[in-house]
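All protein chains but one are shown at their positions in the complex.
Here the chain labels run A, B and C in written order, and each chain numbers its own residues starting at 1.
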C-alpha cells in the first residue's frame, strides 16, 4: 500500500484544487455506494472474510486519521476508541477489534459514522488548504486509492450479505441492460522474449506492482474474451463438478465439502439456473462473463477446455499494447458484469496461474503503513484486470489483485490461455 | 407452551375488556424494552444461542399469526416470507431460517417489523371484538405468556450483545439504586413428608408445570437469601476456579477451555472487579445477588460452601407458604438484580439440583403448538424463581425455567440448601 | 467407586483364600478378553470416548498400584512414567496423558504391559499373604469391581474399533447360538407407594448406589421383555428416523448431523440389514434385543410405541422381587445379546428416563479414589440391568450405569413402560 518513489516525488505538485476535488469525489462515492443499504444492512457481517458496510465507511476514514491527520499538530480525534474499532490489521498501530466480530459493533451507529466521516473530511480539507509536504501528499493519494479498494470490497461484501438472504433481496431496483449478441472466442498471439513487467513509475501504484523488472516469456495465445455463462453451463453439463481428474486436489476436496455445483450466487430453481444480482434474482444471461468463481473452478474449467490460465506476466504482456483498457465504468446503479466480448477487460477480475509473490527486489514501505501487500504474499493467487465494481480510475495494467484459491465472493471470472 | 386443561376451560370467561388490555399492555412492554436499542443493536446476533431484538419482536408477533390468526377466516398475512424467517423451532410448521444466521436477516428492517406488529395487533383486536372460542382464548393467553418469556430473552440477549462490545456500551443511562446494608445468611427449615408439586390448576401455567403430583421429601434447610457478590469474591479468593475437586468433570473442562475466572460480565481492571450492567460498567456491589453464573459454577460454589443446591421439589416446598413471592418488579429502566436479602425471590433465577425432566404423566399439547417444553427435556437444568428481567405477572411458584449447565447469559444465581 | 461403609466393615473377613482366587480370576478374565486382539488391535483408539485394549489392561493394573500398593511400604513401582500414562481422570493423583491421545502411546508395547500386570499381581499377592487392613481389603475389592467395569469397556471399545474397519473384521470365529422363537410382549404391573431404592448394604456396591432411601412411586406397568430387532425394524419402516415429532430436540439434531438411519453397527447392503457382531457381519436376527441404540433413539422409539421409558426407580422396584436376575452369563466366545424373552435382564443395558443424579445424602469417598461417580453426575442418563459383556457377578439390582444421551457404543437397548 505504500507507493513507489515516483509517486512520492511527484505528489507534491498535485497538492492543488485537483487534490481537493479528487478527495471529495472519492469520499462521496463511498457514500453513494452505501446509500441503498439500511442501518441494518450496514451492520451485519456475513462471514469472517467480509466486513460490514459501516465498517468500511469508518475504516477508510480512520486511515486518514491514523496516517495523515494523527501526525498533524492540533488534530483532535473524533473518538479515541475508533482507533481500536476500525484498524484493520496494522500490527504496528496497536491492538484492534477481532475481524470475525465486526458484526457485533452495533455502536457507533451509521449516523455517528457519517459524522465521523464529516469530521475527518473537514480536517483533511483544512490540511489541504494549509499545504502538504511530500509525505503528506503521498499519504493523501494513498488514502484515496485505499478507499477505492474498499469501495469494491463494500460492494462485494454487501452482495454476499444480501445473497445469503433467503429471499434474494435486491440492492437496487434498476433493471440490468439489454443483452448484445454473443461474441465468438478468438485468440491473440503473445510473442515470447524478454518483456518488462510491473509499474513503470508514471502515476500512482501500490508497492506490490514494483519494482519493474524483466521476465523471459515463451510465446503463447490468450483469449480475446473472458469465459461466459454459456461456456460455464457447457462445463456443468459435461459433469465438470463431478470429475476429480479436472481438479486440483484441494479444489476437489472443496467441491465436495462445500457442495459446489455452480458459481456463487447461482440458484437452481426446478432445473432452471437463476442468479442473484444486485438487482435481485433473475435468469442467467448466456453471454455475460461468468462471475463469482473460485481459482479452483477457474483452473478446473481451463483444464476441461484443453487450455490453461495465463500467468500474470503473460496477461500483462498481452494487455500492455491496448490503448483503452476498459469498456465499462463503475455505475453504482448497475453493479453487474456486462456482456462479454465488447471489450478487453473490466467486467470481472481474471484469475491467473500465478501465485501472489513479491517481485524481485520488492521492499514494503517502512512503518505501519507498509503492512499491506507484503505480509499477504503467501498462498494467494493473482487476479488481473478490474471488475464492474472497481471504481473508475482505479484500474491499471500493472494492478495485482489477490485472493485465496477458494474465494468466490469477489467479482471474479477467467480468461483462457494456451502455449 | 401448551396450557393445561384448567387454563383451557377458564379462558373463555376472560375474553373481555381485560383480555384486550392485557394483550395491549403485553405488546407495549416489548416495544418499551426494545426502544433504547438502535436499528443496529436490534439486528446483531451475539452468539447462536441469542437472537436479535428485532427477531424477538417479530417472532412473538408471528406466534399470534401462526396459531391464532392463521386459522381465522379471512386473515391476510402481512408477508408470506415471515413464516420462514420468524418460526423459532416448530418442526410442524415447516422449514425455517437457521437459528445461527438470524443476525444476517437485515431485511425486514425495524420499521417494517413495527408495521408487522401493528398489523397483527389490529387483526387480533378485531378477532377479540368478534369473540373467541375456548381454543382461541387459550392461544391468546398462551401468546401473552410466550411474549413475556421473550421479553426476558430480549433483555438477556441484548445484555449479552452490549456486553461483548469492547467499551461496555450502556442500555440505559439511569443509575442503579443505592445499596442497603448486607443481610446475614439464615436458614429456613423444610419439613419432610409427602408434598404436592406442580401447578394446581388455578390460572395459567405452561404444560411442563404439571401434572401436579405427590413427592416424598426428606427434611432439609434452605437459605433465606441468595448467594451474594461478596460470597462469590470469597470463593474466588479461596481459589474456587482453580480447584478441580470442587467441580463436576464437565464443569472443570469448561472452566479450562473457556478460561472462566469470574461470572459473565465481570471484568478485572488492574485487580479491581468491575461488572458490565445495563447501565454500563461499574464496581461490584458486595450485597447484590451474584448473577450470570452457570450451573457448573453454582454447583461448585455450593460444594465449596459445604452445602448443596436445593432440588426443585425442595425449592417449591419451601416457597409455597410465602405470600409475597417477589420483592422486585420488572423496571425497564433498571434491569439489574437488587440487593440480596430484601425479599425471598425475584432478583435472579436460581439454579436447582434437578434435571429438567417431565413430571409423571406429562403430555404435551397436540400439534405444532405442543413443540415447546417437552422436546427440550434432556440435558437441561431447572431454575426456579424469577429475575429482575422477568415481566411482572409472569412469575409462579410452579414455574420451571431451564438452561444448559454451561449457560451464563441468563440472570442466573443460586441459593444454598443442606440436608 | 468408593464402596459404602458396609463393604468396608465386612471386607476384613474376606481377606482369605477366596480373595486371592477372586483376584486371580478377575485378572485372568481381562487377559482372556484381550487374547483375540493383536498388538495392533490393542493399540488403536477408535474415538476419544474409547480407549485402547492395552490401555485398559494397564489402567486396571495402575489402579492397584496407585491405591493399594503405593501406600504399602517397600513397593517398587514397575515404571514411574506409568502413573502419567495410565491414570484415567483422577485429578488428585496429578497430571495425566490426554484421553484423546491414548492411541499414540505405542510404547510400552503389549509385551511390556503383560510384564507390568504380572509385576503388580505378584506384589498384590504378596500383600494378600501378609494380610490387609480394612482399608486395604476395601481397595482390593474395589479394584476387582473396577477391573470388571473395564472388562466391559474393553469389549465395547474393541467392538467399536473392529466395527469401524471397512471389512467387518471379527473378534472371534465362533458362530452365534441358534435362535429360539419370538416371545410376545407382556406387561408386569408395578404397584405404587413408598419403596426403598438403592443398595441395602449387603455386599459390595459403588458409592452412587446409595444411600438407600424411600421414594414415592405411582403405579405403572413395565414390559416383560426388551425391545427386539423386529420391533425396531417396524419403527424404521414407519419412518421413525424421519419424523421430528417423535424426537427430543437434541436427538433430532443428532439424527440429522450424524445421518443415523439404524442402530450402530447395522449396515444396509442393497436393502438387507446386516449387523456387525463380534463374530463378524451377519443378517439381523429378529428376536434378539435391539442393541447399540442411543438414549435419543430409545426415547423416540418409546414415544412412537405410545409408551415411555421407565424411571430407574420404577425399574428397580419392578426387578427387586426377581430371584434370578440374569439369564445369560459372560461368555468371552460369544459377546452378543441372546434372544429376547428368555429372561428378565442381562443381554443389554436398558436406558431409563432418569437423569444420572446423586441420591439424597450422597457423599463420595474422600481423596482421589472418590473421584469417580460423583463428578460425572451431570447430563448423563441412567441405564439399568447388565449386558452380555458384563462380567458374571458384576450385576446388581441397584447398579447404576450411565452414558450421555448420544452414546451408542455400549451394549444398550431398552424396555418399555406405561403409566
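Everything that follows uses one rule, which is that contacts are C-beta pairs under 8 Å (C-beta built on N, C-alpha and C of every residue); 3 or more make two chains touch, one makes a residue touch a chain.
Keep in mind that what you see is a predicted model, and the values were worked out from it rather than measured.
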Displayed chains contacting the withheld chain
A, C
With respect to the chain omitted from the figure, which of C:106, C:186 or C:419 is a touching residue?
C:106
One chain is left out of this view; which of A:191, A:250 or A:268 touches it in the full complex?
A:250
Which of these touches the unseen chain: A:91, A:122, A:191 or A:268?
A:91
Check the options A:73, A:202 or A:419 and report the residue that touches the missing chain.
A:419
In the full complex, which residues of chain C touch the absent chain?
38-44, 46, 54, 81, 84-85, 97, 101, 103-107, 109-110, 161, 164-167, 169
Contact residues on chain A toward the hidden chain run 89, 91-92, 194, 213-216, 218, 244-245, 247-252, 295-296, 299, 353-355, 357-358, 360-361, 371, 375-379, 405, 419
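We adopt the following convention: only the chains that are shown with their structure count from here on.
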Among line, ring, star, complete and other, the chain contact graph is line
Look at all chain centres (mean of CA atoms) and spot the one farthest from the centre of chain C.
A
Intercentroid distance (Cα basis), chain B paired with chain A, Å
46
Please compute the C-alpha centroid of chain B, do the same for chain C, then give the distance between them in whole Å.
38
Taking each chain's centre as the mean position of its Cα atoms, how many Å separate chain A from chain C?
59
